[in-house]
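Just below is one structure, and these are the notes that go with it.
Missing here is one protein chain; the remaining ones are kept as they sit in the complex.
For chain A:
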Amino acid sequence: MDVLDKYKKAWDNQPEDSQKVSKDDIYKMAHSRSSSIVKWIFIIGLLEFVIFQCSYFFYDTEKGYEMYKKMNLENFYIVTQIIGYAILLFFLLKFYKNYKSISTIDNTKNLMSKIIKTRKTVKHYVFFNLSYLFLVLTVVTVAMTNNEIEEIPEEKKIYIIIGLIVFGLILILLFWLFYQLLYGILLRKLNKNYKELAKLNELN
């Protein structure tokens, strides 16, 4: 006999919940603030876009441009700026599109995969930004060591470049750890459940 058959009658006859909610309370609850994962992902995602953009405000653009000019890197500066904004726009649109596609009336697996996809868009943006920063820093340092500081002996230049690369890698590692922690806490349950469903489909 099926293990659940024995309990089926008890399940079917279970009394209504003692915490029955009135229409008034349902109405109030329906209009209260959601604390769902999706809402948090949206807020944190937007914050990340904002924080990364704000970090550029600390940077004196005009002075920066002058410096690039001195190093004969004006074209590099203009191109990186244009690419930077184009890519920000691309990620923002993708993030919004993915967020909008999340629907609680979807099936469980699709819903989870869309939540994960939205989160990944922001993750990719941040990692893109870090690599971009890294690339710009490297180019500027190489240009600086070649043009500006001529008194530096050739063999020391290599140490500066290596130092910069190590600094960049440590920065990326720190961000990665922060990410693991932040989204690890937020999405631990969701990831576990998604793996459970994904594992099932691998059976076929």
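Just so it is clear, a residue touches a chain if its C-beta (ideal position, glycine included) is under 8 Å from a C-beta of that chain, and two chains touch if they have at least 3 such contacts; residues count from 1.
The definition used in the following text is that contacts and distances are computed from a predicted model.
One subunit of the complex is not drawn; among "Group 1 truncated hemoglobin", "RNA polymerase sigma-70 factor (ECF subfamily)", "Exodeoxyribonuclease 7 large subunit" or "Glycine betaine/L-proline ABC transporter ATP-binding protein", its UniProt record names it "RNA polymerase sigma-70 factor (ECF subfamily)". Although one chain is not drawn, the whole complex shows that of A:I37, A:M144 or A:I160 it is A:I37 that touches it. Between the chain not shown and the residues A:V21, A:V79, A:I158 or A:L173, the one that touches is A:V21.
Seen across the whole complex, the unshown chain contacts chain A at 2-4, 6-11, 13-23, 26-27, 29-32, 34-38, 103-112, 115, 186, 188-190, 192-193, 196-197, 200-201, 203-204.
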